[in-house]
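All remarks here apply to the structure that follows.
Omission of a single protein chain aside, the complex is shown with its protein chains in their original locations.
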Amino acid sequence: MIADTIIMVCLGIGLLFNALGVLGILRFPDVYTRLHAETKTTTFGTIFISLAVIVYGAARVMEGETGTYLTLSVHTFVALLALAFTNATGAHAIARAAHRSGQVPKPAVVDRLQEVRE
Amino acid sequence: MTEVWFVAVAVLGALIVLTLVRLLIGPTAPDRVVALDTVNTLTVASMIVLSVAYKQTVFVDVAIVYALLSFVGTLYIAKYLGGEMSA
Partner (left out) sequence: MIAFLVTALFAYLVYLVLTAGSGTIGLWSQAELIAGGGISLVVAAISRKFFCRTGEYRMANPLRWVLLVAYAAVPFFIEMARANIDVAYRVITGKIRPGIVKLSTGLETDFGVLLLANSITLTPGTLTVGVDEETNDLYVHMINIGMGTETKESFEPDDVFALFQFPEWIRRIAE
């Protein structure tokens, strides 16, 4: 029963933050600020959704059902690691590409990278 | 307990549709890539939830491979946008 509550809370947090990330993408004014919203919130939200699945699998294993549920938890954990690493690196790649393709952060109070390039 | 997972998938699907709005209106190519990256992440999340809903562990393996491949795709698009690809 405790496991069920934890699962619900994790799923709720995950969906909430994913929704905030999507809202941020729609609301923010330029690429860089959108990337802020995208990377942080969707990674965090998906980590919590994965945690819900891991807890579900772990609870089933505790109840004595081994085999597929153990595999479910472990594989979800691997997916979580892959996602956390690739999302941050991908965001970095997009930001760099946006800057190289001539997009200036707007609005911005300072841009040191542009100064170095010039 | 099963219905919860389907509700979660439905919410994630709705979020993906909302993200597609940003993918359509742009206005620049990097904006679209950001939206695409978000769609990828949300797709991985829905695959993981669906694997519980349908009790198919193999969906999670698909999610792992999808996460890694979409990362490679994002990197390639980023390289192309940054003007670092020869030919």
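The letters A and B name the chains in turn, as written, and every chain counts its residues from 1.
Criterion: contacts are C-beta pairs under 8 Å (C-beta built on N, C-alpha and C of every residue); 3 or more make two chains touch, one makes a residue touch a chain.
Values in this document were obtained by computation on a predicted structure and should not be read as measured data.
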Which displayed chains the unshown chain touches: A
Selected from A:Val9, A:Leu23 or A:Ala58 as touching the chain missing from the view: A:Leu23
Touching residues on subunit A - with respect to the absent chain: 17, 20-21, 23-24, 27-30, 32-33, 35-37, 39-41, 43-44, 66-68, 70-71, 74-75, 78, 84-85, 88-89, 91-92, 95-96, 99, 105, 107-114, 116
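Going forward, only the chains that are shown with their structure count from here on.
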Distance from the mean Cα position of subunit B to that of subunit A, given in whole angstrom: 11
Subunit A - residues contacting subunit B, complex: 4, 7-8, 11, 14-15, 18-19, 21-22, 25-26, 31, 34-35, 38, 42-43, 45-46, 49-50, 53, 56, 68, 71-72, 75-76, 78-79, 82-83, 86-87, 89-91, 93-94, 96-98, 100-101, 103
Of subunit B, residues touching subunit A in the complex: 1, 4, 8, 11-12, 15, 18-19, 21-22, 28-31, 33-35, 37-38, 41-42, 44-45, 48-49, 51-52, 55, 57, 60-61, 63-64, 67-68, 70-71, 74-75, 77-84
